[in-house]
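For reference, the structure is listed below as structure tokens.
Apart from one protein chain that is not included, each protein chain of the complex appears where it belongs.
And then subunit A:
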Amino acid sequence: MNINGLFAHSLTDLIRGIRQNKKNEQSYIAKEIADIRLELRRNDPDLKAQAIAKLTYLQMMGYDMSWASFHVVEVMSSPKFLYKGIGYLGAVQSFNQETDVLMLTTNLIKKDLASANASEIGIAINGLSHILTPDLARDLCADLVAMLNHSRPIVRKKVLLVLYKVFLKYPEGLRLSFSRMKDRLEDPDPSVVSAAVNVICELARRNPKNYLSLAPQLFKLLTTSSNNWMLIKIIKLFAALTPYEPRLTKKLLPPITTLIQTTPAMSLLYECIHTVIAGGMLATTGSGSNAESANMLAATCVTKLRTFLEDPDQNLKYIGLLALTKILPSHPHLVAEHKDIILKCIDDPDISIRMRTLDLIVGMANKKNLTEIVKRLISHLLPINENDVTTSSSLNNGAATAALMDPTYRADIIRRIIFICSQNSYANITNFEWYLAVLSDLTNIAGVNVGESLMQQFMDVGVRVKSARSYTVQLMMRLLADKKLTEPTRTEDSNSMVLLAAAWLTGEYCALLENPETALELLAQKSTAKLDPAIQATYLQTMLKIFAYWMNSLQYSWNEEARQSLVEMVDLLRDGIKDMFSRSPDLEVQERASNISVILDIIAEHVPRTPLKIANSISFAPTMPKPPAVLGSLYPLFFNQELNPVAPKAQKKVPVPEGLDLESWIHEPVPEQEPESSDDDDFLNERPSRWGEEAVSGKSKKKGKKGRDQEDTKESAEAKAKRKAERRERQKHDPYYIGGGGDSPKSQKKSQDDLDVDSIPIVQLSMDGFAKPIVATRHPCRVCGRGDA
């Protein structure tokens, strides 16, 4: 570079200076910027250009240069080619859509575009492509289109590409110049053709229909050209077009198949496969031969993708997995054949590849491979416990474990495990006990807070699967006793929400508990007070349930021991609840706690505190006194009838009892006295079927109101009565007619309805006549144990 200011630093000096002053970079640069400001005020074009060059470099490092935009334009207008280049570069780097001086550039760019020097034109066009605004686009569009016929292919090429940007900002221009652009497809210079294809491809992606007419030309290019770059673009373009033109599919299949089978270029191959999938050419519907060839094509694609997966190049593995994920919905069996190699990819140290494999596997899971997949995924989470990170030998291992400890990644894996297991209402799980064990393992090793999802899974499985309930309850007991959950050291990592599920399930199915007293003790321990209020509320409810059950069971073996343990338990619970929960800030917990403590007080009154007297009877067998009645009192509260999940369609399955006609009127409706008009009729005709058109009917209703007043006097009474009767007939069986959608018809009807309501006799309905609800598989509100509601 031959720029020489007298005392100013040149660009090289600046760069060297920055490199030398690494320690005080900020102050050095601040000084330089002050110098630059001075230089810009001078009138010397050389100095100015140099200053702008320095400023651009600093901008790249992050320092703002928008204050110098006017000077940048000055430098842009310099006659010297190098300075012009520097000016445009500065403009490109620092201007944005709001820069005011852009208006000044319009004329400047126009002049440059008309220059004789192709390089100058090149620079101008280039700069233009970055700083385009709608105004600039509009002004310069005509010039640019004229330049499409320039003698130099370089210029033609650039103009084409910048026109794309122009059309983005100024869509009108497209319509005017579309034909000229099309002509460029026939251009003798291949690079111009390539540029034209590029532009058309991008435009077509936004609006495919307009470009279908170009399909024959593009097809010719596809079959004749050997320029891989252009081929890729054309194929991509066809992918966008085929959804709109199904016949294209048939025509395209042969050349694309040949390409897939013969090309050595990986990127072209990938693009073909991608188009084939995305363009829907693998659809197996349609005529027989079409489906067959589509299947063969799919098989070829999958084979090729397998070679990608086997290649040591990570990139190919990545896109292989990506493409397989796309093919999965339409040809799952083909993908399943390569399950072995896909599973190997899960263990890859590269996290991008692992994420892609996760996607793929989630789609592939079925009954047979589910256990294997879940085992693999869990083994990924294990290193956080087993491997000691500090002693890992190679860096690779360290990075891999670092990635594994990333909380979002772990949460993602866990969520996916839950997702594949719970798909289709657990269609894939053969052994629920295994699944419950998996869930509890996840609770232990998770390391992130996925408590909500785990809790839902536990409750779901516990309620739906009767056979696994005893195992579930045992598992829950273990969880309740687990100190890591009840006294977590870092609350954001712990999964204490599962305790909610544990408590609820234990309470609901306490009949399956081996040792209710231990459960009660666990629930009443001191650490409970620190848990989340929702969990505390469930705990309280559960305590009452288990206590009721246990107390009831004492009836059958009432003796001194039993009495003592009862007294102890009551005291324990009362104290526990009074201490911990009665003063809790959470309203729900407080309310439940006070309820329960009152109940416990009542029970405590009835529990005999003195040792039992054993009446000695003649037969020397000590007869036990009768247990106090209070023991069995709580039990019916919770356990009268098992609460089963109900299917959403269960109501429909209930058979209507004999003699009950749901269609007949309970009471004859009182004849209405409201006068009618034809407009009103029309309005009422429209209304029932289209609720969405309330606005429309609202308008006609207004008309109807006026019309009614006017036409009242004209209609005769009989005609009115006849119409009324007809209308009522129509509305009798209309499921949508609720009666009221406008202002005055509604208020009129309301007054009518009031009259009707008063005169209907009140009928007593009893529950005896109805059949018991059918047991089905949807379960009640799972949130906070209101199973008793």
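The rule is simple: a contact is a pair of C-beta atoms (placed from the backbone, for glycine too) under 8 Å apart; a residue touches a chain by one contact, two chains touch by 3 or more; residues count from 1.
In this section, contacts and distances are computed from a predicted model.
Of "AP complex subunit sigma", "glutathione transferase", "Histidine-containing phosphotransfer protein" or "PIGT transamidase", only "AP complex subunit sigma" is the UniProt protein name of the chain excluded from the display.
Within the complete assembly, A:M266 is the residue of A:V101, A:L185 or A:M266 that touches the hidden chain. Touching the missing chain, out of A:I125, A:V450 or A:L531, is residue A:I125. Checked against the full complex, the one of A:L89, A:A215 or A:C301 touching the unshown chain is A:L89.
Checked against the full complex, the one of A:H9, A:K236 or A:H338 touching the unshown chain is A:K236. Only one residue from A:K158, A:R416 or A:K545 touches the chain missing from this view: A:K158.
Looking at subunit A, the residues touching the absent chain are 2, 12, 15, 53, 56-57, 60-62, 64, 80-82, 85-86, 89, 93, 96-97, 117, 119, 122-123, 125-126, 129-130, 154, 157-158, 161-162, 164-165, 191, 194-195, 198-199, 201-202, 227, 229, 232-233, 236, 266-267, 270-271, 274, 313-315, 317-319, 349-353, 355, 395-396, 399.
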